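The other protein chains are all here in position, but one chain of the complex has been omitted.
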Amino acid sequence: MKDKFWKTGISKVEPNKILIRGYNLSHLIGKCSFGDIVYLLFSGELPSENEGRMIEAILVAGCDHSLAAPSANSVRFVSSSGVPLQASVAAGIISLGDLHGGAIEQCAKMLQENLKRKKKSNIQILAKNIVAECRKNKKRVVGYGHPYHSEDPRTKKLIELATRFKIAGPHLLLAKAIEDELRTQIRKALPLNVDGAIAAIISDIGLDWRLGKGFYIIARSSGLIAHAYEQIVREKPFKAVALDKINYDGPKERPLRES
Amino acid sequence: MKDKFWKTGISKVEPNKILIRGYNLSHLIGKCSFGDIVYLLFSGELPSENEGRMIEAILVAGCDHSLAAPSANSVRFVSSSGVPLQASVAAGIISLGDLHGGAIEQCAKMLQENLKRKKKSNIQILAKNIVAECRKNKKRVVGYGHPYHSEDPRTKKLIELATRFKIAGPHLLLAKAIEDELRTQIRKALPLNVDGAIAAIISDIGLDWRLGKGFYIIARSSGLIAHAYEQIVREKPFKAVALDKINYDGPKERPLRES
Amino acid sequence: MKDKFWKTGISKVEPNKILIRGYNLSHLIGKCSFGDIVYLLFSGELPSENEGRMIEAILVAGCDHSLAAPSANSVRFVSSSGVPLQASVAAGIISLGDLHGGAIEQCAKMLQENLKRKKKSNIQILAKNIVAECRKNKKRVVGYGHPYHSEDPRTKKLIELATRFKIAGPHLLLAKAIEDELRTQIRKALPLNVDGAIAAIISDIGLDWRLGKGFYIIARSSGLIAHAYEQIVREKPFKAVALDKINYDGPKERPLRES
Partner (left out) sequence: MKDKFWKTGISKVEPNKILIRGYNLSHLIGKCSFGDIVYLLFSGELPSENEGRMIEAILVAGCDHSLAAPSANSVRFVSSSGVPLQASVAAGIISLGDLHGGAIEQCAKMLQENLKRKKKSNIQILAKNIVAECRKNKKRVVGYGHPYHSEDPRTKKLIELATRFKIAGPHLLLAKAIEDELRTQIRKALPLNVDGAIAAIISDIGLDWRLGKGFYIIARSSGLIAHAYEQIVREKPFKAVALDKINYDGPKERPLRES
């Protein structure tokens, strides 16, 4: 064991055989959906049929949000600079940070930790306390509200499917209860957004919140590849901002002191 | 039009509505597989049912190859350094270069360009000429041979599915004919590898070779996320190589000349 | 102003003229050291002669740490995969995270915030309280201790120069006082490491702790480029770990349940 460089429980490569979490990859191909495999890689076990479908739906929901997302802008600029496809897509993936998809992770953490600590609590009381505490600490409740969508079409659909697939459980209940509490306490509509919905659903199918951003990375990489490709085949190289669109507010020109 | 910053045909965001290539995203969720959406984003149109299944199978086939791939190693080191999930995954995606998945792109280019230029050629003659020309120029035929798999289990399965789905066409025929020619001309088995099989299949379903790496980026990001996560939750931070595993062959210690 | 896309006080580009923080770039070239320019870009003003020299010394100190750093390992794997130089270096820079150079940022924050809040405090009392609080919260004091260097040669030299250049001030005093306190309270030598020394010195020359990692990014990029280049010109492509060096501890091979 001492001379091993890595330890992993994910996969094993042998000559002419690849195991993924113990399953022969060549048996998985054609039999499982990609959503099944994502669940298998993330959790160690294959999902139920409905869980696999749910993951596919989540991946579809997160596929693209046009240039209204920092990541797509980043990819476009980088792609225009003459770099290979994967490198420009990577520049977009880096930007899936705390403020861009990161709410999946943070919201799932909040839901999971609250439900774990207070197993027997009434969901409504839990929601009330979560909102009250956020307000006391002047923190936003992550996973709620959206700059463009007062009613996010992706959220609605994902919740509909989670219900139809009999996946919806306590995390989604808590997420919805928080939405109600926000309306009550803040008197403003801050609807559960797509990040929050994904956070609740992956929690209900038993996945660790630390994997939350993973769904977004996979889903959005499909759109980012399309943006990188479109930039290369259809647009002019070396995208930059015209000089007159840059508002320079630094010091006026000044002489260099002699020394 | 002049005051627009970007032009894109991929998607449109309006308040409470998202269009992907003209389709309402909320109609696609739950109805289409993620493979369908990848095809839609890449080509502009929805695939046939079998084409969508084929893409899903390709994504499953490329999901992971353990630490036998540079990308997973890169992710592990970066992930051990205290960075967010998406940033460590990005470091792995950057490494999907010419020598690591890049064969999909190059092999698809070769197949597409040869079949386009010489539409009426006999496939066998085409294959013969391709191999002969590579040998003359002392270049490898990309998409053939694998360091570990003399018979790549993924290749076999993907070709089986392409046949069953009635997707297999001239590109896959040409790819197989080149395999035969390699055996004849080089007298060595250099079987079509998984990159080559994907290259042929995406060409047969009408996708541009420049999108070749895209399939690999999406597929492998699932495995890379699992590696980043496993490194964080199970392994010690700050992975590095022990000092005695580094063979320093630079100059012996030498004094700095006085100046 | 409304039609401007960006606002910046860093630099201004006009036809045939580039201003950096108000100075004509063509006057800076050949007159200022790169260390001077780093200070100018980071703070908005040119440094004193000694401050500029100090920055150069910091950049030299951080230039490389061989394969004993995750970043260099990451670069090597990525560089072996057939990607452009800048892309492989980027994969190394991503790994300069919280646990790999991040101590500069965190230690500078600690020093700056403590000295700001408690301006009139005695440095020794401040140090005592900082160490006691970290111990109470079971947190490491960042910037102290090193896996390989019980006496970091870079730390010693940088402090020597800061003293000679008359730059050493309250932050370095506090950093040294914490080192003494650690010895007293923990009865173990946890010497100020190179991250901690840089943190203290950039604080003494008035730079915001949030720029701390910046010095490391610039400095180390020089070494990472050398590693990427060496990998390309001297080593074999597609670096990976031999199959027998990977300890797979996942599930044994198992059959796929029929569905």
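By letter and in written order, the chains are A, B and C; residue numbering begins at 1 in each of them.
In the analysis below, contacts are C-beta pairs under 8 Å (C-beta built on N, C-alpha and C of every residue); 3 or more make two chains touch, one makes a residue touch a chain.
Given the structure is predicted, the values throughout are model-derived calculations rather than measurements.
*Asks:* Which of B:21, B:157 or B:213 touches the chain that is not shown?
*Replies:* Selected residue, touching the omitted chain: B:21.
*Asks:* Looking beyond the chains shown, say which of C:33, C:129, C:185 or C:247 touches the absent one.
*Replies:* C:33
*Asks:* What residue numbers in chain C mark contact with the hidden partner chain?
*Replies:* Residues in contact with the chain left out: 5-18, 20, 24-26, 28-30, 32-35, 37-38, 41-42, 53, 56-57, 59-61, 63-68, 76, 84-87, 89-91, 93-98, 101-102, 105, 148-154, 156-158, 160-161, 208, 210-211, 213-214, 216-219, 221-223, 225-227, 229-230, 232-235.
*Asks:* Which residue numbers on chain A touch the omitted chain?
*Replies:* 3, 5, 66-71, 73-74, 77-78, 80-83, 87-88, 90-91, 94-100, 102, 147-148, 237-241, 243, 246, 248
*Asks:* What does the interface between chain B and the hidden chain look like in terms of residue numbers?
*Replies:* Interface with the chain not displayed, on the chain B side: 1, 3-14, 19, 21-24, 27-28, 31, 44, 46, 49, 83-84, 86-87, 90, 94, 241, 243, 245-257, 259.
As a convention for this text, only the chains that are shown with their structure count from here on.
*Asks:* Kindly work out which chain lies most centrally, taking the average of its C-alpha atoms as its position.
*Replies:* Chain A is the most central one.
*Asks:* What is the distance, in whole Å, between the centres of chain A and chain C, each centre taken as the mean of its C-alpha atoms?
*Replies:* So the centroids are 29 Å from each other.
*Asks:* What whole-Å value do you get for the distance between chain B and chain C if each is reduced to the mean of its CA atoms?
*Replies:* Whole-Å distance between the two chain centres: 35.
*Asks:* What are the residues of chain A that contact at least two other chains?
*Replies:* In chain A, the residues touching two or more other chains are 5-14, 24, 28, 84, 86-87, 90, 94.
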